[in-house]
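Encoded as structure tokens, here's the structure I'll be asking about.
Of the protein chains in this complex, all but one are displayed in their positions.
Residue numbering begins at 1 within each chain, and the chains themselves are lettered A, B and C in the order written.
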Amino acid sequence: MKTMPKWADVLLVPLISLVIAFALSALVILAIGEDPVRAMELMVTGSLGSTYGWGYTLYYTTNFLLTGLAVSIAFQAKLFNIGGEGQAMIGGLGVALVCLFIPWPNWWLAMIAAILASALFGAMWAAIPAWLQAKAGSHIVITTIMFNFIAASLMNYLLSHVLRPTTSMDPATARFDNVLRLPRLHDILGLVGIDFSRSGPANIMLFVALAFCVLAYVLLWRTRLGFEIRAFGQSEAAAHYAGISSFKIIMVAMLISGALAGTMAVNSVMGGPQRLVMNAVEGAGFIGIAVALMGRSHPIGIIAPALLFGFLFQGGSELAIETSIPRDMIVIIQALVIMFTGALDNMVRRPLELLFLALRRRA
Amino acid sequence: MDIATFVQIFESTLRLATPLLFACLAGLFSERAGIFDIGLEGKLLVAAFFSASIAYVTGSAWLGLAAGIGASVVFSLIHGVASITFRGNQLISGVAINFLAAGMTVVVAQSWFQQGGRTPPLVGDARFDRLSLPFANALHDVPVVGQIYGQILNQHSILVYFGLLCVPLTWWVLYRTRFGLRLRAVGENPAAVDTAGISVVRLRYAAIVIAGVLCGIGGAYLSTALAAGFVKDMSAGRGYIALAALIFAKWRPWHALGAVLLFGMLEAIANRWPNLDLGIITLPNQFMTALPYILTVVILAGFVGKAIPPRAGGEPYVKER
Amino acid sequence: EPALIYDLGGKFDKSFNEMAYTGAMRWAEETGMEFRDIELQSETQREQAIRRFAEAGYNPVVMTGFSMATPLEVVAADYPDTTFVIIDGVVDLPNVRSVLFSEQEGSYLVGMAAGMATESNTVSFVGGMDVPLIRAFACGYAQGAHAANADINVIVNYTGTTPAAWNDPVRGSEITAAQISQGSDVVFAAAGGTGVGVLQRAVDDGILSIGVDSNQNYLHPGQVLTSMMKRVDNAVFDAFTAGPEMETGVHVMNLQSGGVGWALDEHNDALITQEMRDALAAAEASISSGELAVHDYRSDNTCPYSVE
């Protein structure tokens, strides 16, 4: 019998962990001689106070939705994919190739092609670690770390030697054709008469990402494959008993995970600077871990944490401009969130469990 | 290629392998005790920062070293609280520690020195000097011995020699002492250790504190001996390379030395020849950078014998569910 | 109110970006006015940073580094009423001033100094990111060294091909060590923050070094031969002073206009012999007069002076 009701486990525990993480972050801000309240105000106004801010917040949110989803799907199969970063980088390569070398007649065809290509590339990059886990039992955490670094080197090479236009000194590809510009919230919301800043890069991929969340939910809870992924994640031995192939589940879950991480690049490459630059992923692969942990690896549950991190990211940029708090402050917050919701959750859960046990004994 | 080139490459290898060696041995202690440690990178970084700052402020490299060790041990203890006391996921805790170090060093550095996340350069005693080995000068020109002893091994920081000393020391502790026996046992089957009347928690904490100390020295070496000051992200993935080396070495001390020397040499070669022309093909710099990871993946794939981690590794010791 | 965006490497890189900061501070002190600045943390932030300042009404918006060119092209078009300045890059828009330097000329001068100071007949160069801009430094340096010493050996290395190359002192130090083992006894670092490691290694191993961008002689008094000055500070100062109504288009800052030069101060006074002073002065004069043409790598992407 569970000692704690489900809502407490799913909502209360992450929420309390989050509060602790924020409290500690506030202490850090205090310690470096800044005002946490003002910092918070700046972050809120900078990220949520204008449609310009929202444009960036939702842009980052889109990234984190996709990487969070990627981590979640793998987590559901008890696979800790920390290779989202590398998979997204390689996904970016797919986007760039599709956008640079095929003359698309319009943006939406290009977007579909880019989604497919980035998913394919991301999945490819997840395939070897997955295969090693499934066949040789090498820990996927270790192999995905290795693959992150290999991806970084590869992209580094490609961008500085292969894809860089000869006239440019930047290790980046040329800009994509203007036709390929994804419609931004300004364009989309404009259709329904909402006035939205044209600067913010949030774009149609936000809706694609949300649709992916719903699809992932359906996949996990309404299909045989999802049933098998969840069963495998809960108990490998039981899955074997049921005739579920561990090889298949590990491969499929990781391929889906890699594909989702890859599609993140459509947002950050086609939707953002419209060319592939170094490190276009900006750590979103890792933030996906925090998002998945907070959302308890539930495709719908991750939406709120993705928004939270979108807010943190944009708020952090504003903070760096307006105060002398470096943008790295949000890396600290991110670390604390991962620590408290992921590794130290027993610290919060155990007292809560005792509390609920005591309450029930009394009842 | 002439001898001078060889000498230079090996010298450089030794310097570059040293931080890897400390981190790798740190990982070895930790993982042999059953605590996975992907936070090596973060500990190196935080130690590099605190040793450089304190060395700068006090003007003493030794005080800097102490501060680096202290900072790294604190990070180890955070990992310990999460993974030993609260039985959290060791991998997640390690990831968090790496981020914490990356963010914290820059934020604190900016707050203390206002130099965009770096410390001012270290001069004089704030930095570890290079030592001359006895008779090294006399032997400098003797063939072979001179090159190895008088040139390659000579003129390094004291921390390099200490690192080399740590290898047999680690081996001895692990295989010849009571502590080592218990440490290895707790990484294989903590219940056996527990029922033998030994505290699993204390043993594991001891292991991670040792790991913290070693990482601390490695980090201090980075910023106060190899370089002269801290710059943002200066660990530059060395903690992960050390982790790769640990797997490459299959969790054994002498093999660890071999692995870090190999990886150090790859870095030295990449520095010397950014584009290594092998006649048939030219290997770009990036390939050399990625090579340690590629080699480790190859090892993991089981092409070169299987790397079996300590059996209880990564799992918190839980008696009561 | 003007704003300034520093490239990766940061405000206090002891070279390029720090020069920009110095210029801005000089302006602030002289006018008593304020300016805004931000250090970039990542590639993807570039566009956002420019946009953020333009959106908030800062004018002019000055930025350093060739990597800003592409994002600026996009943003500048969206904010036609804001004047932008890019240093080291060219953006062909009516509201953008592009400032370029003749780095090869300054490098030529310090190359001459190196060629005269060397005793081993070997000098070296550590570049940051391997791009045409830095190759122009290298090529000017080699030309100068050869001018001083016809059969000199010039070793050239770069730290990398990405912006990370600007900020890797450990690597800079190891590359310098390799160059020293190849016989170099004067090393010129044009590598941003990486240069700190190069200069440090030069001091550790007892050879001379040459700083870049700002006057770095003070970093290791008596051990830095000289510094190749690139007056980014002047470029920023000028832009801030001229304000939003400044003249746009391409501005080239060369030796003649005081845009580049070499540093002589109390820290290296003893190192620079009278002979060097005379030779350098003569070279300066003939370059300024156009009599002596220093090859610009960027003009044809080749360097006629042999480098290793």
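The rule we apply is simple: a contact is a pair of C-beta atoms (placed from the backbone, for glycine too) under 8 Å apart; a residue touches a chain by one contact, two chains touch by 3 or more.
Everything that follows uses one rule, which is that contacts and distances are computed from a predicted model.
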item: Missing subunit (named according to UniProt) among the choices "Nitrogen regulatory protein P-II", "Succinate dehydrogenase iron-sulfur subunit", "Heme ABC transporter ATP-binding protein" or "Phosphoribosylformylglycinamidine synthase subunit PurS"; value: "Heme ABC transporter ATP-binding protein"
item: Chains in view touching the one left out; value: A, B
item: Residue among A:D170, A:E228 or A:E322 that touches the chain left out of view; value: A:E228
item: Given B:T5, B:T58, B:S111 or B:N189, the one touching the chain that is not displayed; value: B:N189
item: Chain not shown: contacting residue from A:A238, A:I300 or A:A358; value: A:A238
item: Residue ranges of subunit B at the interface with the undisplayed chain; value: 175-182, 184-185, 188-189, 191-199, 311, 319-321
item: Interface with the undisplayed chain - residues on subunit A; value: 1-3, 218, 221-224, 227-228, 230-231, 234-235, 237-238, 240-245, 353, 357
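Definition applied: only the chains that are shown with their structure count from here on.
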item: Chain pair whose interface holds the most contacting C-beta pairs; value: A-B
item: Taking each chain's C-alpha mean as its centre, the one farthest from subunit C; value: A
item: Where subunit A and subunit C are represented by their mean Cα positions, the distance between them in whole Å; value: 38
item: Centroid spacing, where centroids are CA-atom means, of subunit B and subunit C in whole angstrom; value: 35
item: Distance between chain centroids, defined by C-alpha means - subunit A, subunit B (Å); value: 30
item: Of all residues in subunit A, the ones touching two or more other chains; value: 156-157, 161, 326, 328
item: Set of subunit C residues in contact with two or more other chains; value: 39, 130, 161
item: Complex contact set, residues of subunit B against subunit C; value: 4-5, 7-8, 11-12, 15-16, 114-118, 121, 130, 222, 226-229, 231-234, 236, 267-268, 271-272, 274, 285-286
item: Subunit C-facing residues of subunit A, complex; value: 52, 56, 156-157, 159-161, 168-172, 175, 198-199, 268, 272-275, 277-280, 282, 317-318, 320-321, 326-328
item: Touch list for subunit B against partner subunit A, complex; value: 38, 78, 81-83, 86-93, 95-100, 102-104, 106-108, 110-111, 114, 117, 237, 240, 243-244, 247, 284, 286-287, 289-290, 293-294, 296-297, 300-302, 306-307, 309, 314
